[in-house]
Structures are given as C-alpha cells and as structure tokens.
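For reference, the structure I am asking about is given below.
All protein chains but one are shown in place.
Up next, subunit A:
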Amino acid sequence: MTSIAAPAIRRTSFNTGWQWVLPPLFFLSVLFFYPLALIVRESLLGHGRSLSLSHYDAVFTSGLFQDALLHTIVIALAASAGCLVLGFVLALVLSFVAFPGARLLARLIDTFIALPTFLVALSFTFIYGSAGILNISLMHLLHVRLPPVDFLYSAWGVILAEVTVYTPFVLRPLLASFSLIEPAQIEIANSLGAGPWRIIRQVILPAAIPALLAGGSLCLLLTTNEFGIVLFISAKGVITLPLLVYDQAVQEFDYTTACVIAAANIGLSLTLYSLYRMIITRFGGFRAGLV
C-alpha cells in the first residue's frame, strides 16, 4: 500500500513545482548564461580551432592586464574603505545626533542610489576639474595661473567619485541596524562612565558589524565592476578591468583578448558576490530587506 501511494504523491507535487522553473530559466539562459558562455568560449577558442588556455596565458602575463588588475583591486578596496568610513560616520550622525532634518538628509543621500554613476563624475569635473568652481575660485583667490587642485584626473578622482556614489549602499544597512540599538543601552553605558568614543567602539560598532560587512562587500563588488566613472574621469594611466575590456573590444577590435579579460572580471565578481552572499546568510536575520 504505502509503496504505491508514496510515488503518486511525489509525482503530483513535482509536476506543479517544475513548470514554474521554466520561464525564468529560459530568460536567464537567453539573456545571461548564453552570452556568458559565448564570452568564455571566445576566450578559450580565439581564432584557433581547438580549446586552449594560450590566450589566458598571453593576457595574464601582459603588463597591461596586470596593471589593470592592480588598479581595479586597489581602487575598489580604497573606495570601499572610504564608503565604510564615510557611511559609518554619516550613520552615526544621522542616528545619534538629534538635529532637525536628519531623516530628510538620510533620504536625500539615499537618492544617490537612483542616479547614474557617471553623472557624479560629470558633476565632479564642474567642481574639482581644472576649469571647475574650486580651481577658478582658488586661482582668483591665490592669484596663480595654474589650477592648484589637481587630483580629479587620477586614481584619487575615481576613488572620490566612487565613494560618493556607493556610500549609500553602506549607509542604508547601517541606519537600519542602528535603529535597532536600544537608546537605553547607550544611556546606561553613558551613566556607567563611558564617553562617546568607548560607546561607539563597544556598544555601537559591534551592532554595526553585520551591516558593515554586507555593505562593504557590496561596495567592493560594485566598485570592482564600475565602468562609467572610470571612463568619464579617464585619468591618465588609470585603467581598470572593465575599461580594459572596453578598450580591447571597441578600440582595438581584439575580441579574444577582451573576452579573456572579461572572463577574469566575471570570475572576480562572482568570487566577491559569493563573499557577499555568505556574509548575508551568516547574519541571517539581517537578510530581510536591509540591503
């Protein structure tokens, strides 16, 4: 009896679930996996007939690629660190320093997420560029002929722009986790003799760690793949992996090399993404829509 009944039940429950996988899987395949596979195939085949890692070897040993990889990693790390610091400070101020308009300001900072990233780079040229507001004013003020502030067209410019754009990704989860800290905890810490610094270190920071890890790894992922800002600022010698892919494909018409670099870029991104998912899962309760 039981041996007949069991598979029957299993088949019905299988049928309903199974069909619903198809549409998303179809779109994923057409729009995502197939092109991805093409890239990987191109990177392995090139003009040759058989699969080989020779292109990888050539690209990975080239100075151009190594430079770009280094730039990508350094800029992503620096920008993410900047986002973490700025986001933490902003979240502290917005959450724990009572001032009118704190909520509005938080919303305003949030809207940065909605803007295309290169717009920030554009606005930066107006502010910090050689003909920007800052330099013109300083030239008038100091009576000099050359723009005194000249960091925009360098890795610093890229980092600054990325910090501006991606800080909200840290700020949002931080504000959410700060709102869960009981005010009484801070008051009691204060009444026990702890100053602001100790309270931040021992009471607030531990509560913020999941948010910092999640926000930070998300920033790392996004800054690794940032394209618009790097292209727009186009600082001399600052070439990252996404930009190198673009260069090779669009300017050099070397699709094989572009695909090899793209594959490396994808590998890096997926690694970072798994890191991000791991952190999110590790701090389970945190997953619910905070990031």
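Definition applied: contacts are C-beta pairs under 8 Å (C-beta built on N, C-alpha and C of every residue); 3 or more make two chains touch, one makes a residue touch a chain; residues count from 1.
Heads up, the rule we're going with is that contacts and distances are computed from a predicted model.
A chain of this complex does not appear here, and its UniProt-recorded name among "ATP-binding cassette domain-containing protein", "Sulfate adenylyltransferase subunit 2", "(2Fe-2S) ferredoxin" or "Electron transfer flavoprotein subunit beta" is "ATP-binding cassette domain-containing protein". When the omitted chain is restored, the residue from A:Val203, A:Leu221, A:Leu241 or A:Leu268 that touches it is A:Val203. Of the options A:Leu142, A:Ala184 or A:Val250, the residue whose C-beta touches the omitted chain is A:Ala184.
Residues touching the missing chain, restricted to subunit A, are 182, 184-185, 187-195, 198, 202-203, 206-207 (touch as defined at the top).
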